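The complex is shown incomplete by one protein chain, all other protein chains being positioned as in the whole.
Chain nomenclature is as follows: A and B, assigned in order of appearance, with residue numbering initiated at 1 for each chain independently.
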Amino acid sequence: MPHIIVRGIKAEQMCEISTALVDELAAICDCGTDNFMIECLQTTSVFAGKIVETYPFIEVAWFERGLETRDLFAKALAKHVLSLGVKEVEIAFKTYREDSYYVNGERCFDV
Amino acid sequence: MPHIIVRGIKAEQMCEISTALVDELAAICDCGTDNFMIECLQTTSVFAGKIVETYPFIEVAWFERGLETRDLFAKALAKHVLSLGVKEVEIAFKTYREDSYYVNGERCFDV
Partner (left out) sequence: MPHIIVRGIKAEQMCEISTALVDELAAICDCGTDNFMIECLQTTSVFAGKIVETYPFIEVAWFERGLETRDLFAKALAKHVLSLGVKEVEIAFKTYREDSYYVNGERCFDV
């Protein structure tokens, strides 16, 4: 965590920015870079009767870290993505509950 | 938004219904048709030791619009999907928080 789930941007493009992006996000989150996953999801988009290019959209799955960190995270993520020449990107955060997250079957956090 | 994430139904099938579907959903949500994304996700389903066809399932990601709109949205979406000859479809809504949604790094909504 955080997981950065990417639609509409190629994995090869994400490779270009991944090191600098994760360094910056790790500093914002005050955690190690190896906590991050960037995963590109292949989807087939449909609009007005035709298959179209997928709109650049990123869902960040993480534990809630508050507004200030979220704003900084979104700004940094968008900055790196837009630097690729992507015209627009939308980002939504979804939160996992800390008492609903397990490593090797063991709950990570007490309730 | 809304994002209509489809599993177990082919993109080509979604193409057939996409225009009438999005017109109807835009009327229900009182927003423009260009706010909608329909994206088909390829998954490989497993049951009882074998790879099987994926069950038709749609996750709608949106901002909460209340029960009445949600009921109408689900009914319209199911009607169009079932018109394709799909036998059954389940639909779940997940909500993004408005203070957790960003366009080009800028938060869309004040908190």
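Just so it is clear, a residue touches a chain if its C-beta (ideal position, glycine included) is under 8 Å from a C-beta of that chain, and two chains touch if they have at least 3 such contacts.
No experiment lies behind these values; they were computed from the predicted model shown.
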item: Touch list for chain A against the chain that is not drawn; value: 3, 5, 11-12, 14-16, 18-19, 22, 36-42, 61, 94, 96-97, 99-107, 111
item: Positions on chain B where the hidden chain makes contact; value: 7, 41-51, 54-55, 57, 67, 70-71, 74-79, 82, 88-95
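Just so it is clear, only the chains that are shown with their structure count from here on.
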item: Where chain A and chain B are represented by their mean Cα positions, the distance between them in whole Å; value: 21
